[in-house]
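Every protein chain but one is kept in place in this view of the complex.
Labels A, B and C are assigned to the chains in the order they are written; within every chain, residues are numbered from 1.
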Amino acid sequence: MLNVGVIGCGGMGRSHIDRITNRTTGAQVVAVADMVDALAQKGAAIAGEACKIYKDEKDLINDPNVDAVFIVTPGFAHVNALLEAIAAGKRIFCEKPLCTTAEDCLKVIDAEVKSGKHLIQLGFMRRYDKGYNQVKDLLKSGNYGEPLMVHCTHRNPEVGTNYDTPMAVTDTAIHEIDVIHWLVGDDFVSAQVLFPRKTKYSHEKLYDPQIMLLRTKNGICVDDEVFVNCKFGYDINCEVVCEDGAIKMPHLSYPDIRKAAHVATEIENDCFVRFHDAYDDEVQAWVDDAAKGIIGGPTAWDGYLAAITADALVKAQETRQIEPIEPAMEKPEFYK
Amino acid sequence: MLNVGVIGCGGMGRSHIDRITNRTTGAQVVAVADMVDALAQKGAAIAGEACKIYKDEKDLINDPNVDAVFIVTPGFAHVNALLEAIAAGKRIFCEKPLCTTAEDCLKVIDAEVKSGKHLIQLGFMRRYDKGYNQVKDLLKSGNYGEPLMVHCTHRNPEVGTNYDTPMAVTDTAIHEIDVIHWLVGDDFVSAQVLFPRKTKYSHEKLYDPQIMLLRTKNGICVDDEVFVNCKFGYDINCEVVCEDGAIKMPHLSYPDIRKAAHVATEIENDCFVRFHDAYDDEVQAWVDDAAKGIIGGPTAWDGYLAAITADALVKAQETRQIEPIEPAMEKPEFYK
Amino acid sequence: MLNVGVIGCGGMGRSHIDRITNRTTGAQVVAVADMVDALAQKGAAIAGEACKIYKDEKDLINDPNVDAVFIVTPGFAHVNALLEAIAAGKRIFCEKPLCTTAEDCLKVIDAEVKSGKHLIQLGFMRRYDKGYNQVKDLLKSGNYGEPLMVHCTHRNPEVGTNYDTPMAVTDTAIHEIDVIHWLVGDDFVSAQVLFPRKTKYSHEKLYDPQIMLLRTKNGICVDDEVFVNCKFGYDINCEVVCEDGAIKMPHLSYPDIRKAAHVATEIENDCFVRFHDAYDDEVQAWVDDAAKGIIGGPTAWDGYLAAITADALVKAQETRQIEPIEPAMEKPEFYK
Partner (left out) sequence: MLNVGVIGCGGMGRSHIDRITNRTTGAQVVAVADMVDALAQKGAAIAGEACKIYKDEKDLINDPNVDAVFIVTPGFAHVNALLEAIAAGKRIFCEKPLCTTAEDCLKVIDAEVKSGKHLIQLGFMRRYDKGYNQVKDLLKSGNYGEPLMVHCTHRNPEVGTNYDTPMAVTDTAIHEIDVIHWLVGDDFVSAQVLFPRKTKYSHEKLYDPQIMLLRTKNGICVDDEVFVNCKFGYDINCEVVCEDGAIKMPHLSYPDIRKAAHVATEIENDCFVRFHDAYDDEVQAWVDDAAKGIIGGPTAWDGYLAAITADALVKAQETRQIEPIEPAMEKPEFYK
């Protein structure tokens, strides 16, 4: 049984506490930390009576009964928790992003490499989604040749007024940035953003929709339509066009309904419905991998690559040019 | 140019006049007949100035300028027009049914056989529908083995209050009776009707829906859901299950629309939309076949088989037993 | 933590041991029993070191450390284990069928009712399948009126030579018998079987395919195409046609693949793939229900209804008549 401490008891943190406590096997939440006591109390209540409550994440990290930590604080707070946990030698599940700057990501990578132990898994849950894995398996089958293009959409029914133009990259396209990189096994080298006609539902600080264009080392062209006020649903699509065939990821399955001169099928409205199983499966895999002493999911290095790709896209939003994506270092041997 | 006379200028008759005049090539309507003068006038107006108007169908049939006749009168009136036209040696396109009794069908067959000329094509337009033909081509490809079962639906959004229980056979299932017989190339030997729970939209004289069960000589089992107040659309389905695969006829194609948390595709509401091209294509084929001196579509014998199959189903509606279907004679050599 | 004893360590039993041990939460396998020692050893090995091994199921049932039992023995052996477990007041998960005769089912029902406690859940996993539940939720929404007809297929790629004609009912259609009864909330009153043309892949003792026809008290007509050598896949379909719309259960989702002039989507070959999640979810629900002291899934009474429905279908296979389905008693108040 893996004893987990959860740092950050907001909505996402509590959702992980519930997951570990009630839906996955092999782990239990033994401690929670949150600067806001009311949230910590709520989190602990899900985990059960034996769960300890900390105000300071450092105390939780260094609790000898805690084998592993979940970092579910706001992004800017990740770097300190990560460095502390690496220093304590604790296994880490860190929600995305790794850190909010490329520099901080590099600090974390440096610390992990120096520790000599693979400790960090990043919370890019899509890698555990059944649909993406079906596509990846087909790509690996060798029946379709090399991937040449990937067409994606990331459509949300709507977003709040605090959601602004750069968040189309950092909160939304970030998922395609990681999962497509993983899907085709190739790194991005340049980024461009197109600004189509604005929807009437755009907010003042939000240009919606946008089309993100990414190119990989091997020349694979990825286009990602990010449309966060599409109104009709949470609609994630991904088609990989290869030399010998094209593969389109399926949606979740819903009944076909005949009514009112149409056959209709539901689209979910919500990423937590669409990726419900992926969230469970990523945590279960992380727990199972802990028993084997490995990190099977996205690493700190993947988090760094996602960060610099996002940086390039945000820059491209401003310059409207093709922006290069250049890691500050070669991929460390440690992550190969 | 084939000179056509059209007998019966109701809605269906006028639709054929329009078709011959404006949408198909190689034929023209040179004469029309209808006991109701106003209808005859309407029909002639579509065909153009040169079109003659007859009150009596006999005069039209025997007009030497008329090469071929369309019989689009009510079913009970077909037998006389058919016999007259056979006697006159005119080519005939007869809307379904051939005749309203098996006896009359046999009289017509007898007359055509004795005439020594293939004159009659029956208006079962589905044999010219692209979808059924795609299925038939696949069946003939030999890739799927023998057909074992056929699952059909014949759903209408709604019917008028004059539509009664036997009409579910004679007006509706009659289309599957002919087209499935043609599709699998096999004759029916028995019939049964199931009466599911009635829809609240059933009229007093109408039991709706019904499931028609037919068996062929080779044992192919056909089920046909006839549901004429299904409300949602005109929904024709046909799946042929074979030894080595199953083949499902497509619908007409419509865009996929994403809206309101659903992906939806239209179903037409109307058989004249669904089978628009089939109606045109059956008449064009009949005109083209005339030039070759052949009848390529459903014959008087097919009309007789449809009639006795319908009779058995109507009887089965009353007896709720499995009723045999037994032609009064072997298929004449003439029709082989 | 619910302490479970598993009786029967064949393939299905071991699959449940694995499920309880590794995939569901809240229960553990503390004991196994099998007359074949090697199987018992195998089963125990999955559960872990602390798992006790019994030769005699009675000893397992009466082990005070065992809170609940799984009965996964051959069907004929169920009755004794059920009666013993009821006598011991243990909660029971019994794989289908409840018993192999209606008489034995009644004995078990009598015992459970007299015990005054709801103890038995029957292993009809389809009630926990996401697709069937989506359909049921739509039916319950009230948007589609009353269900009138249900069209099902139960197609297997192939079966072994020991699979014979009655097994098309008792091993295959038995799943639709229970799940459709549950889906529409109505009891069956009559049964008929159609024998279409035989596939060339039928074995000597197997007539394949068959079409099972069932009617409910309210007149809902169910047709179930059972085709166990269809060759192309494990293809479960279910369409419920209602007064105000028709609802078709989806398949599991797989990518659309464009290759060789076709767009193709996989169909699984195997019921354990198709119902993988349903198997897990039924056991998880049973464990969760245990904590609440209820039986939320199919009961002994459902098992009895399935048994007499299967009996009527097997009789109908012989008589080729419509056979009545008449329970020997009213549904006991206990099960309402």
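In this text, contacts are C-beta pairs under 8 Å (C-beta built on N, C-alpha and C of every residue); 3 or more make two chains touch, one makes a residue touch a chain.
Keep in mind the model is a prediction, meaning the values are calculated, not measured.
**Student:** So one chain is hidden, and I want to know which residue out of A:A50, A:A87, A:L194 or A:M329 touches that hidden chain in the complete assembly.
**Tutor:** A:L194
**Student:** For the full complex, which residue in A:M12, A:L148, A:V189 or A:A260 touches the chain that was left out?
**Tutor:** A:L148
**Student:** Among B:E103, B:D256 or B:D270, which residue is in touch with the absent chain?
**Tutor:** Per the contact definition at the top, the residue touching the missing chain is B:D256.
**Student:** Provide the residue numbers of chain A that touch the chain removed from this figure.
**Tutor:** Residues touching the hidden chain, for chain A, are 145-149, 151, 194-201, 209, 211, 213, 215, 218-221, 223, 225, 227, 230-232, 235, 241, 243-246.
**Student:** Touching the missing chain, which residues of chain B?
**Tutor:** 22-25, 130-131, 134-135, 138, 143-144, 244-259, 265
**Student:** So which bits of chain C touch the chain we can't see?
**Tutor:** Residue positions of chain C that touch the missing chain: 157, 230-233, 235, 258-269.
Just so we're on the same page, only the chains that are shown with their structure count from here on.
**Student:** Report the chain closest to the protein's overall CA mean, measuring from each chain's own CA mean.
**Tutor:** Smallest offset from the overall C-alpha mean is found for C.
**Student:** Taking mean CA positions as centres, which chain lies farthest from chain A?
**Tutor:** Between chain A and the rest, the longest centre separation is with B.
**Student:** How many Å are there between the centre of chain A and the centre of chain C, using C-alpha atoms for each centre?
**Tutor:** A distance of 39 Å separates the two centres.
**Student:** Could you please state the distance in Å, as a whole number, between where the Cα atoms of chain B are centred and where those of chain C are centred?
**Tutor:** About 44 Å, centre to centre.
**Student:** Pull out every residue in chain B that's touching 2 or more other chains.
**Tutor:** Residue numbers touching two or more other chains: 230-232, 235.
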